[in-house]
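Every protein chain of the complex appears in place save one, which is left out.
For subunit A:
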Amino acid sequence: MSHAPHEPRKHTPGEPGTEEGQVPSQRGPDHEGVVPEDRTRETEPADRGQDDREPADHGPVGGESPGPVHIGRGDHEPGQRLPALAALVVLAAACAVGLVLLSTNMFGALRVYAAPAVLAFLLCALTYAVGFWIFRRIRPVRAPRLPVAVLATVWGLLAATGVAAYANTGMGGLWGQILGYEAAGAWGAALTAPINEEFLKLAGVVVIAVAFPHALRGPIDGFIFGALVGVGFEVTENFLYALHSISQSGALAPATSVTETTVIRVVLTGLGSHWAMSAIAGTAVGLLAAVAWRPGARRALAAVGLVLLAMLGHFFFDSPLLGEGLFGVAAKVAFVFLSAMAVYFTIRHTFRSRVKRSLSEQGKDLGMRRSDAKALASRRGRHKALASVARPERPEVRRRQERMVEEAEDRAARYAVN
């Protein structure tokens, strides 16, 4: 986070919120008059709201739900706490099982190919770091909480890949019986992976949504957490493929095999790989979580459509259609990537509009310029606003900014429901 130099001329201590870029206190009477249903929020500790922290609370949807229950740092509506704890248990158990299955799967190769495995691990760690940074960064307004984002990738890294390896072998054997070994060799992956891998990754997004209901409460969160689960899956799969490529190339040049495989899977096909497919499917989870898992017909159809689009993309990607030449691969990658981008920019636009609308409403009641209030929807806008106040004031202004943004995201979630 950059800090602009102190500029005293822009600081107007006596008139909070009237200066361009400054955020007035939300604790004044005007604010309470704006959102009476959210007065309980004002009891939140003053130090809440640093980057990555949960917003103050859900706020009752439709004004009829009882008040929130606070459990440690997480906020849960009544009835959400026990399922959330159970979801954490499911997450831990599935990851442990996945780790055991993966270890069993990889043990022999790791023992024999120790040095190339280290190279593969380093390349995968780099892929993970870049993917993790990008997918947290592309969430509009602010990044998802770090621990939740990490857990989402861990599901992809361990649970989804570990279970998928066994599920795919089982289902692949059935295709061999049904289609014959030659047709199964050509079509098996396309018929297996879209079902097993997409549902296993999607299950992770659902588990995250239940474990951390405040972190995933709309389509944009579903997209981001889907992408994070997907990048975890991709990284482990890259590692497995890299080890497998050594045997597949007769162990003639293990380091070359590992590097070639990773470069192809990251540079050539990475744009349209697992992250994109599970981001599309994850958006469906966000659509359902936004309405407390009780969608109307249109929303349910949209959710099913998104999951089917992700599965279709995966099917196309793994199928022998268009051959294995550069054109065929490029067409498949483009289809998946452009589908993901179409979904992303649609939901991003809606989300940002809702957040800006809320910020505009808040700003109006606080006497802020509309453009200044709306500028707080972006990281750059908030940094710019912070830079315009005296350095000693910044922590307090930052807290106010974050409270406004939290409030804006709460309202955005409610707009989505309504």
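Observations, loosely collected:
Note that a contact is a pair of C-beta atoms (placed from the backbone, for glycine too) under 8 Å apart; a residue touches a chain by one contact, two chains touch by 3 or more; residues count from 1.
Rule of thumb we're sticking to: contacts and distances are computed from a predicted model.
This figure omits one chain of the complex; the name its UniProt record holds, of "Sugar ABC transporter permease", "Pyruvate ferredoxin oxidoreductase", "Heme exporter protein B" or "Secreted protein", is "Secreted protein".
In the complete complex, the hidden chain is touched by one of A:G170, A:G305, A:G323 or A:P392, namely A:G170. Among the residues A:V210, A:A227, A:L240 or A:M404, only A:V210 touches the chain that is left out of the figure. Within the complete assembly, residues 61-62, 64-65, 77, 79-80, 83-84, 86-87, 90, 94, 97, 108-109, 111-113, 159, 163-164, 166-174, 176-177, 180-182, 184-186, 188, 195-196, 199-200, 202-204, 206-207, 209-210, 213, 245-253, 256-257, 260, 288-289, 291-294, 296 of subunit A touch the chain that is not shown.
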